[in-house]
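Missing here is one protein chain; the remaining ones are kept as they sit in the complex.
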Amino acid sequence: MLIFTACGRKQAGGGGEAATERPATPATQSVDPDTVGAITGKVRFEGQRPKPATIHMDQDPFCAAKQGQPVFAEDGAVNPDGSLPNVFIYVQSGADQYTFPTPSGPVTLDQDGCIYRPHVLGLMVGQTLRIVSSDATTHNIHALTRANREWNESQLPGAAPIDRVFAHAEVMIPIQCNEHPWMKAYVGVVKTPFFAVTGDDGAYTLRGLPPGEYTVGAWTSRFGAQHEVVTVTPHSSATLDFSFKPGGVS
Amino acid sequence: MAALAVALVLILLTAISAGLFWGHAGWLPVDTSAHGPGVDHELNLTLLITGLLFGAAQLGLAYAVWKYRERGDGRKAAGGRGNGRLEAVWTLAVAALFVGLIFTGYGVWAQMYLSPAPAGALRIDVQGEQFAYSFRYPGPDGRFGPIHADKIDDAGGNPWGLDRDRDADSKDDVVTATLGIPVGRPVELLLRSRDVGHSFDVRELRIQQDMLPGVEIPVHFTATRSGQYEIICTQLCGLGHYRMRAFLRVLPEADFEEWLAEQASAQ
Partner (left out) sequence: MAEPRAAAPLHSQAANGFLRKYVFSTDHKVIGKQYFFLALFSVFVGMILSWLMRIHLAWPKTHIPGLGVLSSAGAPGNVMTPEYYLSLLTLHGTLMIFFVLTTVPQNGLGNFFLPLQIGAREMAFPRLNMLSFWIACASLAVLLSTLFITDGPPISGWTAYPPLSAVGTAAGPGEGLGQTLWILSIAIFCIGSLLGSINFIATTLDLRTSGMDLTRLPLTCWAWFITAVMSLLSFAVLLGACVMLLLDRLGHTTFFVPGGLVLNDYVISPSSAGGSPLLWQHLFWFFGHPEVYIAILPGMGIVSHVLACFSRRPVFGYKSMVLALGVIGFLSFTVWGHHMFVSGMSPYAGLAFSALTMVIAVPSALKTFNWLATIWRGTLRLTTAMLFSIGFVSLFVAGGLTGLFLADPAVDAYLHATYFVVGHFHLVMGAAALFAVFSGTYFWAPKLFGRMLDERLGQIHFWITLGGVYCIFMPMYFMGLEGAPRRYSEFTDRFLVPLAPFNRFMTIAALITGAAQVIFMFNLIWSIFRGRKATENPWEATSLEWSGNLGARPPVVYRGPYEYSVPGEAEDYIMQDFPKVAKS
């Protein structure tokens, strides 16, 4: 095990990997919208559905009162139908020659009832991450980055949103609230707009991909990460499913 | 004029300070531990002694400033250079007083720290982290399961890094975020920290003990009054230091057992 000190380099959660910035072919081409295809699929969990772990919010009565009912951990949770939520699906490579405009709108991460909403999110390099708080309690937002600059700031109730931009691709950046240590979110910063997060049904779709061969990554916080190669042809939808096992963390 | 002002201000400051300290009984929080009255007694004794010395020094100063001010009447200051006997008497008296105070304090300290917890004390593990406390009861087997640093996972609901699937001792450990204890029964806490220095401070229990990473520090006490109190961190631990807190619930024995069973079922 390594000791990480002053510069604060850390292992990313659950065996995720920093997206490599390899010098590929210069990104000059733009996508021709007439020839694009899509990738769609589902993420399953093989094995017995683990018992959901309870989150104890006793220390901050505000949180417990706002939630009003028992709260269970989202990390490691499996949907009742055996599919996996909160899997980050993204194109790892194959789109390096294209340029993509950076979306002008921000992606919002909300702190609501001392839980991050959403739990997992993606955004593009250069796109704004807007952190808002719907809570009348103080949070701190600690971005545990490796490739990007680490930051850690308190957000008092009623304070203005905190806007941050990530300069480098990084999958995934854990976001931690130390005031409420159970609070964690994961942010995937990628160079392409081809990313998605699975929900209640474990399904995802990546749209608007130019024809070609892609490596698609699937990241989970507790069951490890996988990648598969898939070919996209124009006007069609390629299918790519993933399957994770318990204790898949490498 | 200035002399009178100095004297009056010093008397005023002394009177106000003494008055506020005199009424301090209302300042000290309610005492809920078996050893607490000893601490309070020691504190009051110190307060009495320092209060008398404080008053004597301030009023003596006030008197001297007023009495010996230069009045322009040609009075010359006395030329004495000291009085060895007087100094020796004063020094010895003060030394006896201070050292005596220490020996009375030793008794209370010994009760808190130099004697082991009584047999049959309820053992509870306490962990500090940025910025929360977590508590662990050994469950029916009376044994705590091993802690695996690499399995610590707050977001996954596992602040202690327990491996309940592999470690038999961990299976029945009860992890809580509130410290529940029975009233009238000795309790031994094993304090530890997993990141930086923290502390365990309950003013009503008259207990304050740092929690240090790398070591396990035992403290023991018996709560004498049921109720809910706040456990706070008094060792600077980072940006959330001021909000690092947990609740202490001192419950009648039956209520405690019920509470613990409830917590166990929610594991």
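Going by the order they are written in, the chains are A and B; count residues from 1 in each one.
Please note the rule applied: contacts are C-beta pairs under 8 Å (C-beta built on N, C-alpha and C of every residue); 3 or more make two chains touch, one makes a residue touch a chain.
Quick caveat, the model's predicted, so the values are computed rather than measured.
Colleague: Touching the left-out chain: which of A:65, A:156 or A:229?
Modeller: Only one of A:65, A:156 or A:229 touches the chain omitted from view, namely A:156.
Colleague: Mind listing the chain B residues that contact the chain we can't see here?
Modeller: 2-3, 5-6, 9-10, 13, 16-17, 20-21, 24, 27-29, 38-39, 42-43, 46-47, 49-50, 53-54, 57-58, 60-61, 64-65, 68-71, 75-84, 86-87, 90-91, 94-95, 98-99, 101-102, 105-106, 108-109, 112-114, 129-130, 149-150, 152-155, 161, 194-197, 199, 201, 203, 206-215, 217, 230, 232-243, 245
Colleague: Tell me which stretches of chain A touch the chain missing from the display.
Modeller: Within chain A, the residues touching the omitted chain are 1-8, 10-11, 13, 138, 140, 142, 144, 150-154, 156, 158-160, 162, 174, 176, 178, 184.
Just so we're on the same page, only the chains that are shown with their structure count from here on.
Colleague: Calculate how many whole Å lie between the centre of chain A and the centre of chain B, each centre taken as the average of the chain's C-alpha atoms.
Modeller: Chain centroid spacing, chain A to chain B, equals 45 Å.
Colleague: Quick one: which bits of chain A touch chain B in the complex? Just the residue numbers, please.
Modeller: 53-60, 70, 72-76, 138, 140, 152, 154, 178-184, 221-222
Colleague: For chain B, which residues are in contact with chain A within the complex?
Modeller: Going through chain B, the ones touching chain A are 129-134, 153-159, 175-178, 238-240, 243-247, 266-267.
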